[in-house]
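A protein chain is absent from this complex, but the other protein chains hold their places.
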Amino acid sequence: MVHPRHNAPLSDTALRVKALESLLVEKGLVDPQALDALIDTYENKVGPHNGARVVARAWTDPAYKRRLLEDATSAIAELGYTGIQGEDMVVVENTPEVHNVVVCTLCSCYPWPTLGLPPNWYKSAPYRSRAVIDPRGVLSEFGVAVPDTTEVRVWDSNAELRYLVLPMRPEGTEEMNENELAGLITRDSMIGTGLPKTRAAGGSAKADTQGRRK
Amino acid sequence: MPVLKADMVETLVNTGASCRADAKVAPRFRCGERIVVRNINPLHHTRLPRYVRGKRGTVERDRGVFVFPDTNAHGQGHKAQHVYSVRFTGRELWGPQASERDVLYLDLWDDYMDPV
Partner (left out) sequence: MNGAHDLGGMHGLGPIGAEPNEPVFHEEWERRMFGLFIAAFAGGHFNVDEFRHAIERMNPAHYLESPYYEHWLHSCETLLVESGAISRKELDARVAKLEKEAK
């Protein structure tokens, strides 16, 4: 198995990071308050709730959905999500015929403005190696069942395009407003390794790609 | 060199740094064209994964002109060129064990491909 060693307190790594920061600050090359602001932004402000708003808008506004599929960068910018690692966006739509999954086999490329920073599993060797060669096995490990008749489409983000999956709207959600719909849309459903929650109380993570509960 | 200050963070975060290039460069490939990925094995930086080298695919969409990482990583300039989303079947990449309905898309620069 390949997995990271666990760090002890004040590990070698923690010391090295401290050393690097203190040297760079001393030399006037970085400002620690800028670091604090960056950390706060990505730890507390930017996250998948942004992407969920994009998806909920696309589900309720067909004209927006068309714009999103044609020029994702501009459409996502309409909702105010722009910038680092989202400068060139592509949105790919799940349908009964096609299920999309996104990976970066070479490193960890991920659409930060809409999804925040990626989880460890996305950046680690097992997902990066298997998503391209055994996508159905990977989806199965995530509890997503894809019929044999559905095309599984894997997007390896090896260039600077960043991919966001537009999941299918679950059945029985016609009465829900945009905010309520956004609450159904999980981070994993926008990577392709999950599906939106269903309307049922508590939601259900396990469903098939037709939106039917298993 | 400029030092990032706290009051610059919001603008930086919301602006980012696109790798699109302004250069007017003609594309080498058309949408729908069949290509074969070059079998290159450089010691330098590349964004061409080994699993796709020598494989045949179809150009689906021209994403525009971008900086070329293979040169930009080594102080050799932007060498701006077109990037395309290229479609490969799972069977082309992995053999008959792959599901016949598995497909993979990669973004490939002009310099990574040849016409079939």
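As written, the chains take the letters A and B, and residue 1 is the first residue of each chain.
The rule is simple: a residue touches a chain if its C-beta (ideal position, glycine included) is under 8 Å from a C-beta of that chain, and two chains touch if they have at least 3 such contacts.
Source: prediction; values computed, not measured.
Asker: For the chain that's not shown, point to the residue among A:60, A:129 or A:173 touching it.
Answerer: In the complete complex, the chain left out is touched by residue A:129.
Asker: If the missing chain were put back, which residues of chain A would it touch?
Answerer: Given the touch definition above, chain A has residues 1-5, 7, 10-11, 13-24, 27, 29-31, 34-36, 38-39, 42-43, 84, 105-108, 116-117, 119-121, 123-130, 132-133, 138, 141-142, 156 touching the missing chain.
Asker: Which residues does chain B use to touch the chain missing from this display?
Answerer: 1-4, 8, 12, 17, 19, 41-46, 49-52, 67, 69, 72-74, 93-94
Simple rule for what comes next: only the chains that are shown with their structure count from here on.
Asker: Taking each chain's centre as the mean position of its Cα atoms, how many Å separate chain A from chain B?
Answerer: Result: the chain centres lie 20 Å from each other.
Asker: Hey, which residues of chain A end up touching chain B in the complex?
Answerer: 28-31, 33-34, 36-38, 41, 46, 82-88, 90, 105-106, 132-133, 135-136, 148-161
Asker: Quick check: in the complex, which residue numbers of chain B touch chain A?
Answerer: 1, 3-6, 8-10, 12-20, 47-49, 51, 63, 66, 83, 85, 90, 93-94, 98-99, 101-109
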